[in-house]
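Worksheet: the structure to be examined is printed underneath.
Excluded from the complex is one protein chain; the other protein chains are retained at their positions.
After this line comes subunit A, so read on.
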Amino acid sequence: MKLSDEQIQRLYRFTREHFVEHYDLQTELVDHLSNAIEEEWKENPKLSFEEALQKEFKKFGVFGFMDVVEKRQSALSKKYHLLIWKHFKEFFTIPKLIITISLVVGLFYFFKYIFFYELMGIGMILWFVLLIAALVYEKRKMKKRKNQTGKKWMFEEIIYGYGSFSAVFAFPIHMINIFSNHGNGIPNDYILFGISLFLVAVFLGSYVVVKIIPSKAEEYLKQTYPEYAFSN
């Protein structure tokens, strides 16, 4: 006996009731439970749908789907980090390496000749504003998409939540703090170069996280979720 459409919908509800919020994982679990229930019915045709469901659910253990959800989260976070790393590395290979080097050298000379601490403060505030603007813009795009499909996708949430990289938003504030405790005079060339390199790296990193990956989100989501095409 095959499951009916209503029973499939019931299984989707069942996964939601057991704290599986994301459509991608719901779909996989629904198919699994369906197969298991249909198999169960072959041996035990008298079992009701609900009884068979409870029996299969027990096999997931005392924590139900929690473990699967948690592990899925960490697997996708890992995928996300690899993605960031891939894009970040591109800035250190030709041709983008030229941009990176020019940025570092440019910043270094800029600091060397026109260094004053207030400038850092202004720069950081500007950066902070830009980050927030990008954030608001991309969040709005995600909301629009969710309204279209009515579904939540875990990888999408990670991309627009910036994984564990949301700390980049606090970075400019930290920098202001550090530079407001300055002593007198300009740091030596090595320190200046170090600061330039570090700032460029952080800037590129946040650029990848806030701009590059979200702008390619559609492509990455399609690759992660072939079912994306079915639900639109």
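Points to keep in mind about this one:
Quick note on the criterion: a contact is a pair of C-beta atoms (placed from the backbone, for glycine too) under 8 Å apart; a residue touches a chain by one contact, two chains touch by 3 or more; residues count from 1.
Here is the rule we use: contacts and distances are computed from a predicted model.
According to UniProt, the chain absent from the figure is "PadR family transcriptional regulator", selected among "Acetolactate synthase small subunit", "cytochrome-c oxidase", "PadR family transcriptional regulator" or "Nicotinate dehydrogenase FAD-subunit". Although one chain is not drawn, the whole complex shows that of A:Arg10, A:Lys79, A:Lys96 or A:Lys146 it is A:Lys79 that touches it.
Among A:Asn35, A:Gln54 or A:Ser102, only A:Asn35 touches the chain left out of the display. Those residues of subunit A that touch the chain absent from the view are 2-5, 8, 27-28, 30-32, 34-36, 39, 59-61, 63, 67-68, 71-72, 75-76, 78-79, 82, 224-227, 229-230.
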